[in-house]
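The complex appears here without one of its protein chains, the remainder shown in place.
By letter and in written order, the chains are A and B; residue numbering begins at 1 in each of them.
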Amino acid sequence: MPEGGRVATAEGAAAPAGAPEQATLGAPAGAGPWRLAWRRLRRNRATLVFGGVFVALVLFCIAAPLYAKHVAHTGPYENHLSDTIEQDGETVNVVGFDGVPIGPTWRGEFLLGADDNGRDVMVRILYGGRNSLLIGVSAALITLMLSILLGLVAGYMRGRVDGVISRMMDVLWAFPVVLLGVALGTSLALGGFELGPVSVGPGSLLIPIFVISIVYVPYMARPVRGQVLILREQDFVEAARSQGAGPLRVMFAEILPNLASTMIVFFPLLIANAILLEAALSFLGAGVQSPEPSWGTMIDSGVERIITAPMLTIAPGVFLVATVLALNVFGDGVRDAFDPKGRVRMEH
Amino acid sequence: MLRFAVRRLISAVLVLFAVSVLTFLIFNVIPAGDPAVRMAGKVPTKPQVEAIREEWGFDDPIYVQYGTMMKKLFTGDTVSYFTQLNVVDEIIKGAPRTFALAIGAAVLSLLFGVILGVYGARHAGQWSDRAITLLAVLGLSLPVFWLGALMNHYLGFELGIFPNGGYVEFGESPTGWFWHLMLPWIALSFLFVGFYSRVLRSDILETENEDFVRTARAKGLTEKQVMNRHVLRNSLVPIITLWGLDFGFILGGGAILTEAVFNLQGVGQYAAESIEQLDQPVIMAVTLFGAFFIVLLNAVVDIVYAALDPRIRLEDARAP
Partner (left out) sequence: MSAPLLSVEDLRVSFRTEEGVLQAVDGLSLELAAGEILAIVGESGCGKSVTAMSLMGLTRGANTKIEGRVKLGERDLVGASESELLGVRGAEIAMIFQNPMTSLDPVYRVGEQIAEQIRAHEDVSAEAARERSIELLGRVGIPHAESRVDAYPHEFSGGMRQRVMIAMALSCSPRVLIADEPTTALDVTIQAQILERVMELRREENAGVILITHDLGVVAEVADRVAVMYAGRIVEQGTLDQIFYDPGHPYTWGLLGSVTRLDRDRAGALPSIAGAPPSLIAPPQGCHFRPRCPHARGRCEQVPPLEQRDPKAAGHLDRCWLDLEAKRSLRQVEGGIGLAPAAEAQA
């Protein structure tokens, strides 16, 4: 979460990632704990409602082209600087002569009004939502994979490998999150970058995805490492080793499945934080680049117009907050269901 | 103790060194194009670019460039090419603003975080606890720049209760100073209050199930004594730790978004603007400034942690 710099979901920190419950961690995931978790989840009404809200928001954003075509009759990049529309029986300019765009009409066209360029705000919110969600989900996925990989290797190998990985995390940690994100984002957005055969253009969404996923790795890799340190000492690992399983096999076939509930617990919360960070980076000009919309860029340009057209700031923000809130509440419920004692924590 | 301090110091210096290298790489290696041209600003003239290339040694090998950069930083006469202003002077100018923001927000967020966290734990499961929990999650979900912009607009511009952003020196007008910082403090605390209250609430609930709390009850202590002396005393340790780390983070200008949206002109905003301009000397300086406070408070937190929890010996306190 931007500003805090800490992953907002981090709970408790300084104490070493608490020894996870033997019951949930020790035994390979059987049907028992999963069914129990599912039952707890089903019983938690708030979690289901907010989960539903999130799914609805996602579907709505996915359906953006349909909305644009059939309801708003305009696209996300279409300017209507010199157009007029009928409102209350009068003909009004979409963007007034003083540069002030129209406010919400509360009907299909320009539902939430227009922006400076006469673009339909609702349409842009939906398209912006696609970008924000795409970035959030992909970044969270990458963070998840990188942290699991690093945490697994560091925790299992220990010794020097662990030392190197842990020190790397320490360095990332010493950066203010937003500063690091903005720095990377700005620097990459300047000229794009080449990663082996892939070349990424300056305006590409891959840049914020990459930046955000890197920034959050230390927050998750540490607790994963802590968990692996405990798991590797358990009997089933010992058994696998004594049957001649190599380190790769032990790590990925034996230990990895036991990290599943951790991943499930972290994922929604990671998405929420990634979406927030995307908004923050875009707000500072280091995330999604115009004319591509995202909730952060829309708030950024909206704030400049806040006095004459506050809806330009409010509307994308409400969607952003609703999405993040839904994910956070849902994520909390998932955590309570899978890890009721709060043993697995996103570390500080 | 001494050995610990020395080791801690060495590792802190190493981390700062790594941060400086990484920052240097981010800005000198990743972006395409001629750094001298970038450094010369928006409308570079050819002789200017030549002079910069010469001064910073952009034709030298990369490690020499890094050395040049660090030397310039430590002699304190680095100048922004963009504004022609001395970087150290600018940071000194911004620091009091950033510190004022940090201290106020830290006090507020700890105060309310503890109050709400304790209240929530005492009323766990009741509707008031659920309301607080939801509020806390809302705090975590609100982007501070959005919240700040709306506060500024409605409470500042429309209603005129608060100034619409900006900063007044304390010496100039203490009330004005306070009034200008009010909204930034609140906006920034909102997040941390949400964060601390949740952490504290769940820590209290966990501590309440500890055997030693049962022992305390069995001794005949009042509920208040059990709570204050045993439950809170134990559950506050993680919160204080988190709080210390966050404090270092804001002190170092980490609250970039808050500073920017309220136009406080502190170190954080200075950092944001310099990044936007790719004003490299400034970026290096502010990043190190921020990292310094984070690393410093990390060390302080370790020491405090060891003082609060007798089980921790300094030798094996949290990894740096």
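Rule of thumb we're sticking to: a residue touches a chain if its C-beta (ideal position, glycine included) is under 8 Å from a C-beta of that chain, and two chains touch if they have at least 3 such contacts.
Quantities reported herein were computed from a predicted structural model and do not represent experimental measurements.
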item: Touch partners, limited to displayed chains, of the chain removed from view; value: B
item: Full-complex contact with the absent chain, from B:61, B:171 or B:310; value: B:310
item: From B:45, B:128, B:215 or B:228, residue that would touch the chain that is not displayed; value: B:215
item: Contact with the hidden chain (one of B:38, B:153 or B:230); value: B:230
item: Those residues of chain B which, in the complete complex, touch the missing chain; value: 125, 210-212, 214-223, 225, 229-230, 233-234, 308-311
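Keep this in mind: only the chains that are shown with their structure count from here on.
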item: Where chain A and chain B are represented by their mean Cα positions, the distance between them in whole Å; value: 21
item: Chain A-touching residues of chain B, taken from the complex the two chains share; value: 15-16, 18-19, 22-23, 26-27, 30-33, 38, 134, 137-138, 140-146, 149-150, 152-153, 157, 188, 191-192, 194-195, 198-199, 202-203, 206, 237-238, 241-242, 245-246, 249, 252-258, 260-261, 271-272, 275-276, 278, 283, 286-287, 290-291, 294-295, 298, 301, 305, 318-320
item: Chain B contact footprint on chain A (complex, rising order); value: 1-6, 8-16, 166-167, 170-171, 173-179, 182-184, 186-188, 190-193, 272, 276, 279-280, 283-286, 296, 299, 303, 306-307, 310, 313-314, 317, 320-321, 324-325, 328-329, 332, 341-342, 348
